[in-house]
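Note that this complex is displayed minus one protein chain, with the remaining chains in position.
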């Protein structure tokens, strides 16, 4: 030690006299390493997708964001995500509009209306719904739901056709439409919204409900006055988790939707597409470049779901801190 | 002046009759209204010649909600009527959710049960024309089992170790970041996981992947966060006294974790891993991109295309003829049974292990 630099003022990072055993060091290193590995994977997903996507988009001779058609095999290639983004968002929004009220209803049913036994059974059934693989929803959706929705489609067209969105251009076309996809997605995301909402509704302190009861509130008034306001942020984030699922669902959309590159406000008309449906549908015949193009659309999907899920988780985390400090 | 005014309003706030006993509907009212609505709906449906029974159901539902509101509002008052409507809406929500599940299970069993036999389970699709009945799912079962097993072999240790890190070691910003991204990772669409592995192969090996192993990697990405979450929950349930007791005996931390903490929670951890398995066993999107599917048996997950059960269903659906639809339903029934059994066993393990946590 020939340096004259003053000794560091901060204490050494190791706590005084703590012997770190090799076993401890290896094990904590391993587990810490696993945690870091998870982060690395997330980073790698973003990085690798971006690398391939950039190389694909740079060769795109059409505007990637506003072009309807997906013709990556053309020379020069022309492809864009306008239809896909529209279809993904519209079908997810339909799914949310149907699923959220029903899911909150079921969550309330389990927590406040059903006898305890029945509530447990239903919670279990909902878990089973969540466990059914999406391809089976897809098969059921395409072979059972689609023909059975024709009646509803005609009805909507007849009575609500004037709203434009429920106008069906060709009444005889099979309802392989974004609307049907939305209904199927609603069924698929129902369990996750129900389960998360149920948890937050369970966390509503009994004393807030009793406060409303003691004022002479009916059961519904108790729910409106104390349960829903308290659980609101939790229900919002539950819905966003469901939204994330709906945005990324692949197989159920691929089987039900009869896809093309039209962007139509008529939700009952077949056509349109979603990100993941397009990837599966175009992948088989795609060249290596075509696959890069698909990866580019996947990157957009990744970013969207990342934002939606991240926001949902942040809301949950903030809420936890808030109620934790309050308790 | 204010005083008398206040008193006047206060007494106006009271109901005219302070009696507690109010007119109330008998307990069987909802059942009666429901019955009545169904009868009327069936009459309307049959009369107006509506084909879809779903429409009949919707009419019955509307009649039920409207009818209970009207009757309750008349007899018990508007507040009670609102309460009654909320109740019937919430019941309807429940029924609406159960119907598709019922229909899905019923359809799958009805369409699939006739297809499943010894040949179906023990043969592949090699040399089977898609429009002809016959062939089977043996190659798909092999593929699914191998792919899922490899994915589990990768995801389980990483997932459990990450959970151990978060619960036993995690302090400060790193733990917070890991927690956040594990949560976000649970929301990654399976197709994106598939695309990632695809780009990994392109960039590192400069070729397209075409093996069960590549698919397993994508499945592992989907499985890891589920394992982390469930393991974390289970480790948090282990009472701190156990850890302290072990420390007090001079047992080092890592041995405390491996010999005391993890064994205590092992039942719950197993349940979590099995539920995660059930989840990824049904994934087909990554298979489409990475394993390609095959008509024949390929026992080697590291070389050449393989089949998997969910992807088999997709392929048979896409083939689009009666024979392939039948095979799709058969495979769907097998897959559903597989997933449900995994679920059931996982829950049984959880229940069987639960009483050991006396704290709950």
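Order of writing sets the chain letters: A and B. Residues in each chain are counted from 1.
One rule holds for everything that comes next: contacts are C-beta pairs under 8 Å (C-beta built on N, C-alpha and C of every residue); 3 or more make two chains touch, one makes a residue touch a chain.
The rule is short, and it goes like this: contacts and distances are computed from a predicted model.
> With one chain of the assembly withheld, which option in "histidine kinase", "Sigma-70 family RNA polymerase sigma factor", "Protoheme IX farnesyltransferase" or "Phosphate ABC transporter ATP-binding protein, PhoT family" matches that chain's UniProt protein name?
"Phosphate ABC transporter ATP-binding protein, PhoT family"
> Per the definition of touch given earlier, which of B:24, B:53 or B:259 contacts the omitted chain?
Here the residue in touch with the unshown chain is B:24.
> Given the full complex, what residues of subunit A touch the hidden partner chain?
Here the touching residues of subunit A are 116, 205, 207-208, 210-218, 221, 225-226, 229-230, 232, 326.
> Which subunit B residues would touch the chain omitted from the figure, given the whole complex?
Spelled out for subunit B, the touching residues are 2, 5-6, 9-10, 12-14, 18-24, 76, 79-80.
The rule is short, and it goes like this: only the chains that are shown with their structure count from here on.
> Could you state the distance in Å from the CA-based centre of subunit A to that of subunit B?
14
> What part of subunit B is in contact with subunit A in the complex they form?
Result: residues 50-52, 54-55, 79-80, 82-83, 86-87, 89-94, 96-98, 100-101, 103-104, 107-108, 157-159, 161-162, 164-166, 168-170, 174-175, 177-178, 180-193, 195-196, 198-200, 202-203, 208, 221, 224-225, 228, 252-255, 257-258, 275, 278-279, 281-285, 288-289, 310-311, 313-314, 317, 325, 328-329, 332, 335-336, 339-340, 343 of subunit B touch subunit A.
> Within the complex, which stretch of subunit A touches subunit B?
21, 23-24, 26-28, 30-39, 41-42, 44-45, 48-49, 51-52, 101-106, 108-109, 113-114, 122, 125-129, 131-140, 142-144, 148, 150-152, 155, 187, 190, 194, 218-221, 223, 241, 244-245, 247-251, 254-255, 275-276, 279-280, 283, 288, 291-292, 294-295, 298-299, 301-302, 305-306, 308-310, 312-313, 317
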